[in-house]
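One protein chain omitted, others in place.
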Amino acid sequence: MMFDDFQFSSILVSTIRNAPVLMFAAMAGLFAERSGVVDLALEGKMLAAAFVSAAVAFATQNPWFGILAGVGISAVIALLQGFVSITQKGNQLVAGIALNIALSGLTFVLAQFFFMQGGRTPDLGSARLFDIVLPGSDAVAGIPFLGWFYTKLIGGHSALVYLAFALIPLVNWVLYHSRFGLRLRAVGENPHAADAAGINVERTRFMAMLCAGVLCSFSGAYLSIVQSGFFLRDMSAGNGYLALTALVFGNWRPLQTALGCLMFGFFTALQVQIEGVVFPGLGKVPGSLIQMIPYVVTVVVLAGLMAKSVAPKAIGVPFVKSR
Amino acid sequence: MQAAVEFQHISKRFGAVQANRDVSFSIAPGSIHGIIGENGAGKSTLMSILYGYYRADGGQLLINGTPQQIRNSQEAIDLGIGMVHQHFMLVENMTVLDNVMLGSEGGFRLAAHRKQVEASLREICQRYSLDVDPLAKIQDLSVGIQQRVEILKQIYRSANILILDEPTAVLTVQETASLFAVLRLFKEQGKTIILITHKLQEILDITDEVTVMRAGTVVGSVQTTNTNKEQLAELMVGRPIETHLPRGPYAPGETVLDVKGLNLINAQQVSLLKDLNFNIRAGEIVAIAGVSGNGQSELLEVLSGMRLPSSGAVTMQGKPLPFAGRKDADGLPATFRELGIAHVPEDRLRDAVVKNFSVMMNSFLGYQKKLGKAFGLLDYKAILKTCNELLSKFDVRPADPHLRIALLSGGNQQKVVMAREMASEPKLMLVGQPTRGVDIGTIESLHARLLAMRDAGVAILLVSVELEEVRALADRILVMSGGCITGELKVEEFDATRIGLLMGGLHKH
Amino acid sequence: ADPKFAVIYDAGGKFDKSFNQSASEGAERFKKETKIGFMEVQVASDTQTEQVLRNLARKNVDLIAAIGFGQAQAVQNIAKEFPKTKFVLIDGVAAGNNVSSVLFKEQEGSYLVGVAAALSSKSKKIGFIGGMDIPLIRNFSCGYTQGAKATDSKVEVIQNMVGTTTAAWNDPAKGGELARAQFERGVDVIFAAAGGSGMGTLQAVKEKGKLGIGVDSNQNYMHPGNMLTSMVKRVDQAIYDSFMQLKNGKWQGGTVYKGLKEGGVDWALDKDNRSVVSAEVEKRVNAAKQDIINGKIKVVDFRDANKCPI
Partner (left out) sequence: MNQADLPRWATAFALPLLNLLSALLVAAGVIYLLGESPVESLGILLNAAVFNPEGLGYTLFYAATFIFTGLSVSIAMQAGLFNIGSEGQMYLGGLGLTLVLLAFDASLPAWLLIPLAIAGSAIFGAAWAFLPGYLQAKRGSHVVVTTIMFNFIAASLMNYIIVSFLIPAGEQNTASRVFADSAWLPKLNGMLPVLGETPLNISFIMALLALVIYGVAVWRTTWGYQLRATGLNQHAAHYAGISISKTIIIAMMISGALAGLASVNSVMGSTHYLGLNFPAGAGFIGIAVALMGRQHPIGILLSSILFGALIQGGFDLSLEKPNIPTETFIFIQGLIILFCGAMENLYAPAISALLKRKEK
């Protein structure tokens, strides 16, 4: 392999594998937040989808049914979140945090109730999503660089990885080039203007929540039926919050947000690789300090290099028809 | 002839407030119909009912003779009703084109229609002589142009009944004139226009008929040709309005503020204020006239300490204002207040009040440091007493110090702000657009107070786009254009044409 | 009447597929054999531990098993308060005549699986994935490294920790990802001492057809064919023994260290990994085991000086 010394190749591959969890969630958050609803409940939706996907995939022994069920539950939760934040005009931050807490408890309780394994679902075994081997992989596998590039970097991932990357241009198109996207942005920026233009603000926001629910479910499914092969309590492990960070980092734009997710993926991968490496002058840097890298980088980037990111103006504010 | 719009016994109540009470009148098709009334008289509420924002509690609406239930704006739009709101309803970070398309996109894929819409926009701009770039972002446009975009939207949607709620409150004379030109064109095409304004001259200039509202009810509808300002004003307020306010002789004292070579360049390297030189003396009102967006707002910000100038010397009673050695203006306005500079900002909702505070809590905003006792504790008893005095002195209605200030009408909010700033007994008073969106009764009383201050020896800097107001208050008039002072004249030399030319940037030295 | 027993699991919980679970298995075995039941609880914080211990002591439970070093201080406090109640503490030391502290020489078992790993690795790169960077886990990794290096000094050990919060024990995705990253660096055998996160690691091992090493209880059954072995830590036995002793009136306080010799730790060889472990490996590992038991090999305990010799 070409970059053997730096293990750089491995970092890139690992980045690709790490990013989808964040990417799905961040795109989900993008829909919600661009419509003016703060989505602090990504974590909860992810967890619920991870559990339901794993449980159904196990019960049916078919990962696709699992994913489908995950989509369903996550969408239902998103709509509930919508009911609270949009219809009831409740505090969106509270709603998000409340759902996260409730779902963290509920998924455990249900997993325990159904499977009696300490809030874990049984191993999916063959009901996991398989990795796709690109055609002709065997032929090129031996070629330096190209072999690695084709079989490892762009090949050999599960369908959800490809979906995650395909989502970037798709979301970009929907947001900037479709009627739905135009209305969505208007509703998140100035709902009064949208309302005056005859747009149903609440319905548009519900649609956005639905998109958020569906996209977020893939994130959960990726965790449980691609990466782990089972559900475990609290397995979202803060990824929902990281996705939100990527969203802020990306200024609520699909391409930049995806870039933010890849950055997180990259630094996580990097951190894995340099754990235990002896640095000249420093010696072995303790693993716990190396674990900080992605977070420190984020703070530095947000503080220094990045222009101020500008949130959608109406974010977090329930729409009430008078000033 | 069948009425384009007919209100029949419309009533609407908000909590304890009866915003509309048994309102009945009709609007002839192809006419321009004015609605006037004091702040809070119920004009906007009535229009909101017509546009589907609110449901009336009782009564009936007839559009072109047919009773209609209008439940939301979409249904209003479907009936050919368009509304230009007092606060613009535009998405600021989108282009004019996107704003126009919003709600009538013509299909899921935007690109499919964009070109078409753009072409028809350009065509409309030409036809109505509205100079707007369809691809410009709203946030880059001046208020006057934004107003045009609102009109464009309505033309594009071919609204037949057009409601305009105080469209001229933020417009200059020229912009108002061009708006009215468009409105006349509309009328020629047989469209019906409803115009709400606080400016009686505009009513006389353009409307065919005018309805006067007071406290939620209609107090009369008259043909414009059969009436005059005085009669309308009296109908509105319920008492005669004084047009010529008494003022003492012009006897300026010492120089209070002296501005020399003031420059302001923003982060994008645009020069906003260019080499300003002027002074203000005790006991005089210096007015700055000009089209808005020519540096007046920035000048007020600099003089009140909200923004640092790039260069120049400003002295207050002989001492330089403490700009030197600062990186930003964070906290600076406090120092300026201590020096005796009071400030009534142009944008009161944004700068001058905290909407979610009560009237009382707003009654000392900016002066909170003065009120702190031991441990910085606030003495609410004393504050309440002072606040009640202010409310009654300035006739704020309702005079409830515990009401959230957002629930006061704009005019009454303005009274609170003015009262607060005057109560600080300043040496220099900076006043920006004091009567924007305020009804004539209130204008009268605010003007009287400013003049009384002047007579008491306070130096006053007034920024206003209303030439009427400038004429009524100023001793000296400075005209600003493009960040420069393009001319100065005494009030005796007041000449609207000449000022207009100076505002256009034509020097006459 | 029958004596009363109770088990208190730490935050990992009864089903952690690790030492808590092992403890519960020991208690279950005791229950099955003696028909004497026991109470069980899981605590979430150190404050709760004390509360629960006191509650149980008040209910006149005779022997309370506290699992995990986090409970040490609480056990010490309550043991003082209730001198008649007996306690068995796993993985920690608490003072008191009525406390039996059971410590395991994880380094010895880890040494054995390190030997097995070094012998079974083709790439001569082996991996270790721990849950959190704490001395206990470092002791696993230190023993593992000692075993591997003693077998083949050229073997490279790559080590990663899942995280720094308690979430690190419950992040199988990260556990799996770390494994995949190690594979890409050439690792082909991984020892996972990471609780629930280790499930992800072993899953990844199976997926990529590499070899994994389980921890605490015998995890060979999880992925037969891909499990080289498991480093078993017989918490179950310790609990079972302690319960039995009490029942038979032979219970004693004090601190015991359980290594290979005492049967406290071991490597697991059963039908699930039979096919993976060659005769050569089996011979070498068992030889090392003998050497440790008879003192020929001294495996350094990381915790003695908070330092690993290698």
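We just call them A, B and C in the order they show up, numbering each chain from 1.
Assume a residue touches a chain if its C-beta (ideal position, glycine included) is under 8 Å from a C-beta of that chain, and two chains touch if they have at least 3 such contacts.
Please read these numbers as outputs of a predicted model, since none were measured by experiment.
Put simply, the hidden chain is in touch with A, B, C once you look at the whole complex.
Of A:V13, A:L30, A:A75 or A:L103, it is A:L103 that touches the chain left out of the display. Of C:T47, C:N97 or C:Q252, it is C:T47 that touches the chain left out of the display. Screening B:V143, B:L204, B:I265 or B:L365 for touch with the missing chain picks out B:L365. Listed for chain C, the residues touching the missing chain in the whole complex are 39-42, 44-48, 50-52, 54-55, 69-70, 72-73, 81, 91-93, 103, 132-136, 163-166, 303-306. In the full complex, the hidden chain is touched by chain A at residues 84-85, 88-95, 97-106, 108-109, 112-113, 119, 233, 238, 241-242, 244-245, 248-249, 286, 288-289, 291-292, 294-296, 298-299, 302-304, 308-309. One chain of the complex is left out; on chain B, the residues touching it are 15, 304-306, 329-337, 343, 345, 350-357, 361, 365-366, 368-369, 371-372, 375-378, 380.
Note that only the chains that are shown with their structure count from here on.
Judged by the touch criterion defined above, the protein chains link up one after another in an open path, with no loop closing it. Of all the chains shown, the one with its CA centroid nearest the global CA centroid is A.
Note on chain placement: the centre of chain B and the centre of chain C lie 75 Å apart, centres being C-alpha means.
One inter-chain figure worth recording: chain A and chain C are separated by 34 Å, centre to centre, where each centre is the mean of the chain's CA atoms. Chain A and chain B, compared by their mean Cα positions, are separated by 46 Å.
Residues 13-16, 21, 133, 158-161, 163-164, 167, 170-178, 180-181, 184-185, 196, 199-200, 203, 207, 222 of chain C are the ones that touch chain A when the two sit in their complex. Chain A meets chain C in the complex at residues 7, 9-10, 13-14, 17-18, 21, 117-120, 123, 128, 152, 223, 227-230, 232-235, 237-238, 268-269, 272-273, 275-276, 286-288, 291. For chain A in complex with chain B, the residues that touch the partner chain are 177-183, 185-186, 189-190, 192-200, 313, 321-323.
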